[in-house]
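One chain of protein is taken out of this complex; the other chains stay put.
Note that the chains are named A and B in the order they appear, and that numbering of residues resets to 1 at the start of each chain.
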Amino acid sequence: MTSGEPSVTLVVLDLVGIAVFAISGALVAVRKELDVFGVLVLAGATGLGGGFLRDVLIGATPPAALADWRYLLVPVAAGLATFVYHPAFGRMERLVTVFDAAGLALFCVAGALKAVDYGLGPLPAALMGMTTGIGGGIVRDVLAGRVPVVFRGELYAIPALAGAGVAVLGLRLDLPTLAVAVGGAAVCLVWRLLAVWRGWQAPMPSGPASV
Amino acid sequence: MTSGEPSVTLVVLDLVGIAVFAISGALVAVRKELDVFGVLVLAGATGLGGGFLRDVLIGATPPAALADWRYLLVPVAAGLATFVYHPAFGRMERLVTVFDAAGLALFCVAGALKAVDYGLGPLPAALMGMTTGIGGGIVRDVLAGRVPVVFRGELYAIPALAGAGVAVLGLRLDLPTLAVAVGGAAVCLVWRLLAVWRGWQAPMPSGPASV
Partner (left out) sequence: MTSGEPSVTLVVLDLVGIAVFAISGALVAVRKELDVFGVLVLAGATGLGGGFLRDVLIGATPPAALADWRYLLVPVAAGLATFVYHPAFGRMERLVTVFDAAGLALFCVAGALKAVDYGLGPLPAALMGMTTGIGGGIVRDVLAGRVPVVFRGELYAIPALAGAGVAVLGLRLDLPTLAVAVGGAAVCLVWRLLAVWRGWQAPMPSGPASV
């Protein structure tokens, strides 16, 4: 999810984000009664899908994950672990939600910064950051045959867009990259955790839909 | 949807097409009871999805829409307007259908011309034009969890392919680009409107399918 020579900290955080997203994909696959391969593909698609979407759209191909085997082994390992220990993972749903929020925070900022690196303007870069964060979950749900949960009242995309927007704005103001990344990720993380904790929902259309 | 230095007329037509497609995506999202974010994403995916698909396939990344904020604001505005005023928009279905046919006509020609610009041969360029016209609706339906309407008897893709084909053929015959674009768009528009007005359907397989 990063370009250039990322620090060890960033790589570790990145891999943790991929692992957590991969676990969420594998849990959906287990609930849908898919086989071990379905579990692994949904783990990989959820962990790497957002970054793949971003890299294909901004022209950064092949995606970073295809040039670094660690990015491929992490979702496989997370998927296999979920395949075997899914009852335990399912019970830790609260913990998975917190890690997932951390993954979202990290991905939206890393995605936005990479899009800026590739010459995109502030608004497209913020949207690409959001896409990096939520894309994996959308691919997961389409492959699992359900309408993406991110469209159904869950407050998930707005925090990602906010975090990416803060990071892009910070860069525009010539703030140091590290401060910008931490600030953007914090905005996304806190907003997302508050939404989970307080049960905040995204607004729904009012009134009956015409048919 | 255009390359080089497009005229003001073309940009306006392009944005109208995106807006109409975005409204159709937002109306589907409202009927599926998605939240405001689902409405916006389906608006954006329907308005821009066809062009994104084409640009990724012909290697024109990042897509034009990511380099021009107007292409991003139009679907957001159309999506928000539909979110708020969906009962009124739903009642204007006839008008939306006409505008949608206009969007289809425009997109299939613009897509085909851009594919020729990128060095594709006549047949692939015509197919890319059709993809530009129908791709947004396909992405919309996959995200909304339904089989794309364009596959279910609606006469929609053939007019788009015909319009794109006329444009590509015209270029081959060294006719002026403007004449070629207007001719292709007219073929698509008239055919599509006649299909809606007369209730023309695409042929279905005959006989029972073996299971």
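Keep this in mind: a residue touches a chain if its C-beta (ideal position, glycine included) is under 8 Å from a C-beta of that chain, and two chains touch if they have at least 3 such contacts.
Predicted model only: the values in this text are computed from it and were never measured.
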Out of B:13, B:27, B:78 or B:128, which is the one that touches the chain we can't see?
B:128
Contact with the hidden chain only, please: which subunit B residues?
56-59, 118-121, 123-124, 127-128, 138, 142, 145-148, 150-154, 156-158, 201-205, 207-211
Where does subunit A touch the missing chain, residue by residue?
27, 29-39, 41-42, 52, 56, 61-63, 66-67, 69, 72-73, 83, 86-87, 90-91, 93, 142-145
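Here is the rule we go by: only the chains that are shown with their structure count from here on.
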Subunit A and subunit B: spacing of chain centres that average the CA atoms, whole Å:
29
